[in-house]
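As you look at this complex, bear in mind that one protein chain is not there, while each of the others sits in place.
Letters A and B mark the chains in the order given here, with residues in each chain numbered from 1 onward.
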Amino acid sequence: MKFLYAAYAATWIIHIMYLTTVVRRYARLKREIEDLGGK
Amino acid sequence: MKKAFPILGLLTAGLLTYALYQALVVAPTEQTMGDVQRIFYYHVPSAWTAFLLFSINFLASVWYLLRRNPVADMVAVTTAEVGVAFCTVVLVTGPLWARPVWGIWWTWDLRLTSTLVLWLIYVSYLVLRRFSSSGQTPVLAAALAVFGALDVPLVYFSIWFFRTQHPQPVIGGGGSIDPRMLHVLLINWLAFLCFAFLVCWSRYRLEALWREVEEVQALEALAETGSDRR
Partner (left out) sequence: MSAPTGITWATLAKDIRLEWRSKDAINSMLFFALLVVVVFSFSFDPNAEESRHIAGGLVWVAFLFAAVVALNQTWARELRNQVLDAYRVSPAPANALFLAKALGNFLFVAVLEALMTPLFIIFYKLRALGPAWQLIAIAVLGTWALVVNGTFFAAMSLRTRSREIMLPLLLFPISLPALLSMVEATTNILTGENSAKFWIVLLATYDVVFTTGCLALFETVLHAE
């Protein structure tokens, strides 16, 4: 059933979207740390 | 500590795959609803996980108000964010299940509606955290979490009584559950709990690192202004 797969897919899309925000914030932090280290 | 993370990650991925297989293949097909009912194995564990995370958030908020421990605040923001992610899953998979089975996307039944209100409260919590000035954020957010917790039983009762006055079919049905289905449900819940734990751990580390960087930046700013004065 299409709805079944849509539901499972939606679940993982939502989780991946959230994890992406975490990873992106992490990357930005890493850059800031490098800036601090450079000074 | 850091070595454990990739290992746990692999284990969790394996567990999730196994749980998915159980849900899609092993679990018996439900008599009245058919295969669509398998959404249940993602919908219900997500709901339980979200409620667990929000409960931890409440405890952490109370702990913060009593002890002003920064760890408490970090736990609070972590569980709130991850909880909202899981709660969003519940609110999306619910209608996707309801539509083919009962013909409607949404109904103001007890479980769906109280989940929606809980989601709204915690989204407002996250908005408050983002918009408040950083010195105040932990206290204000903790106060809001307490208010949210006070609200939950009231939300439940009000919708429950509303439903007794305006009855409608209950989505998700009650009644006893086939033990084989229960088995698959619990496996999925375990898998999602492990996943939630890893996500929370990552988010917590991010928060801890972010606070360290903030502190260093603040100290640097102070040092600069000090040297400017000479």
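Just so it is clear, contacts are C-beta pairs under 8 Å (C-beta built on N, C-alpha and C of every residue); 3 or more make two chains touch, one makes a residue touch a chain.
Predicted model, so just to flag it, every value in this text is computed and none were measured.
Colleague: Give me the visible chains that the unshown chain touches, in label order.
Modeller: Touched by the chain not displayed, across the whole complex: B.
Colleague: Looking at the full complex, which residue from B:53, B:72, B:85 or B:121 touches the chain that isn't shown here?
Modeller: The one listed residue touching the chain not shown is B:121.
Colleague: Can you tell me which of B:8, B:44, B:59 or B:146 touches the chain that was removed from the display?
Modeller: B:146
Colleague: Hey, which of B:31, B:133 or B:225 is the one touching the hidden chain?
Modeller: Once the missing chain is taken into account, the touching residue is B:133.
Colleague: Given the contact definition stated above, which residue among B:5, B:21, B:105 or B:157 touches the chain not shown here?
Modeller: Of the candidates B:5, B:21, B:105 or B:157, B:157 is in touch with the missing chain.
Colleague: Kindly note down the residues of chain B that lie in touch with the hidden chain.
Modeller: Touching the chain left out of view, chain B contributes residues 65, 117, 120-121, 123-124, 127-128, 131-133, 135-136, 139-140, 143-144, 146-148, 150-151, 154-155, 157-159, 161-162, 165.
The criterion applied here is as follows: only the chains that are shown with their structure count from here on.
Colleague: Between chain A and chain B, what is the gap in Å from one C-alpha centre to the other?
Modeller: Distance between chain centres: 16 Å.
Colleague: Taking the touch rule as given, give the residues of chain A at its contact with chain B in the complex, in rising order.
Modeller: These residues of chain A touch chain B: 1, 3-4, 6-8, 10-11, 14-15, 18-19, 22, 25-26, 29, 32-33, 36, 39.
Colleague: Can you name the residues of chain B that touch chain A in the complex?
Modeller: Those in contact with chain A are residues 20, 34-36, 38-39, 42-43, 46, 81-82, 85, 88-89, 92-93, 96-97, 99-100, 195, 199, 202-203, 206, 209-210, 213, 216-217, 220.
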